[in-house]
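Of the protein chains in this complex, one is absent; all others appear in place.
Right, chain A next:
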Amino acid sequence: MTTPRPETLAKLTPVLTKRWLSPDAWRIGTYEKLDGYAALRKALKAHPDDLIQLIKDSGLRGRGGAGFPTGLKWGFIPQGDGKPHYLVVNADEGEPGTCKDLPLMTHDPHSLVEGVIIGSYAIRASRAYIYIRGEAVHAARRLRNAVQEAYAKGYLGRDILGSGFDLELVVHSGAGAYICGEETALLDSLEGFRGQPRLRPPFPATHGLYASPTVVNNVGTIASVPYIVLGGADWWKTMGTEKSSGPMIYSLSGRVANPGQYECTMGVTLRELLELAGGMQPGHNLRFWTPGGSSTPLLTAEHLDVPLDFEGVAAAGSILGTTATQIFSDQDCPVYATYRWLEFYHHESCGKCTPCREGNYWMVRVYRRILAGQGTHEDLDTLLDTCDNILGRSFCGLGDGATSSVTSSLKYFKQDYLDYIEGRTAPKLSDKQLVGAH
C-alpha cells in the first residue's frame, strides 16, 4: 500500500474518534484521564444561554443526515414556559451504509453521556433519553455501564457537581424498526406506540416528547458538544468549510482496500478518502457510490472531486446524509444494488402513508421482474412514475429516500436496465426467487 501524500493525510482530523485508540476509554476512570468530564465542569459554570450561543457560534450542524444547525435547534426551545423540557438522542443507527455511531458508543460512551448532560443543562431539561437501536446490544451494554458510572460519580442525578442542576438519563432500546430513526417516529416509539412519523408542524421544539419542548439530536452531534465546550467555537471552525464546520466521521465500505472509519475535515473528497483507504481493491474500478447512505442519490466516478460537505454534495445533485460512503465497482450491478435497497425500504415502510407503503411494494416487484429477465421498456416508465408519486408525497423522508437510488441509477445507468430487459445481461434472479424469497 502506498503512503498517502502529506496534503491528503492532513485532511485527517481525529477528534471524536481519538479515544478509540485507548483501550478501556469506555471506563470512567480512563475517560476522566483523557479530558473526560472537564467540559461538564466548565459548562456548569457558564450560563445555559452562553452554551447555546457557543454552539451557534461553532456552526455545528446535525450529524444525523439533515445537517440542521444545532445551536439554532437548541435556541428554539421556549424558555420559562413552565413545561418540562427533554433532550432525546437519536441512536437508532440503521441507514444502510451507516456505521459511525455504534463504534462511538461502544468505545467512547462517556463522550455521549457528557454531551447529553451539557446539552440538557443548556436547554433546561431535567430528563434525557438515549433511544438506541435494539440490535446495537454491545453499544447499549457499554452505554448503560457508562450511565451507571456517571450516576455513581455524581455527574448524573440530583444537584450535579453541586451546581443545583438535576438530570435523569435513561438508555432506551428500540426493537427493530428503521423508521424510528425519523425523529417524530422515534418520539412516538419512545412514548410506547408504533413508530410512525407525526405531521409537522408542530415541531418537536414545541411539541415533542409528551407534547413538551424537545430537542432530538444525533449521537455524533451530541458527542461533539464537549469538544466545542473545551476547545471553543473558533477552534472547531478551523476544521471543515465555511458553512459545514468541524470534523466528520466518514465511513468507507465496499470495494476499497481498507474499509473503515476515517474522521476528516468536512469537505474532504472521495478521491482523498480513497487515497487514505489505500485505493480500490485490486481488480476493481469505481463505478458508483453513495455519499451518505442508501437514501442519498448515487454518484459516479465523475464525482470523485466533489467536496463532501452539505453544500458540495447538494450541488452535485445528492445529499451528504450520514457520510456513509458505500463504494461499488465495475463488478457490481447498479440495478441489483437498487433492488436490494428497495427490498429494505419496502420492509421498513411503516405503512402510515399510501405512496410509500404501496409504491415501494410495487417497485420491488418491478425490479424482481427486470432482474429475472422479464422486464419491459414500460417498466422503466412505471418506476419513474412511481417515484414521482412517492417523492414529496410521502409522510416522511423514508419514502423520499427510497426513490433516491431508483431515479439516480436510472439517470446514470439506464443501459444496465436495458441490458436486462433486452436480454444482453443474464437474469440475476431466478423464477423461483420471483415468487418472493424475501
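Observations on the model:
Basically, contacts are C-beta pairs under 8 Å (C-beta built on N, C-alpha and C of every residue); 3 or more make two chains touch, one makes a residue touch a chain; residues count from 1.
The rule is simple: contacts and distances are computed from a predicted model.
The chain that is not shown carries the UniProt protein name "NADH-quinone oxidoreductase subunit NuoE", picked from "Tryptophan synthase alpha chain", "Spermidine/putrescine transport system ATP-binding protein", "NADH-quinone oxidoreductase subunit NuoE" or "succinate dehydrogenase". The missing chain, though absent from the display, is touched by one residue of A:Ile117, A:Leu270, A:Ala324 or A:Met363; that residue is A:Ala324. The residue from A:Gly220, A:Gly267, A:Pro297 or A:Gly359 that touches the chain not shown here is A:Pro297.
Touching the missing chain, out of A:Arg124, A:His172 or A:Arg369, is residue A:His172.
Checked against the hidden chain, the listed residues A:Gly97, A:Gly220 or A:Gly267 yield one contact partner: A:Gly97. Across the entire complex, the residue among A:Ser111, A:Ser251, A:Thr323 or A:Thr425 in touch with the chain not shown is A:Ser251.
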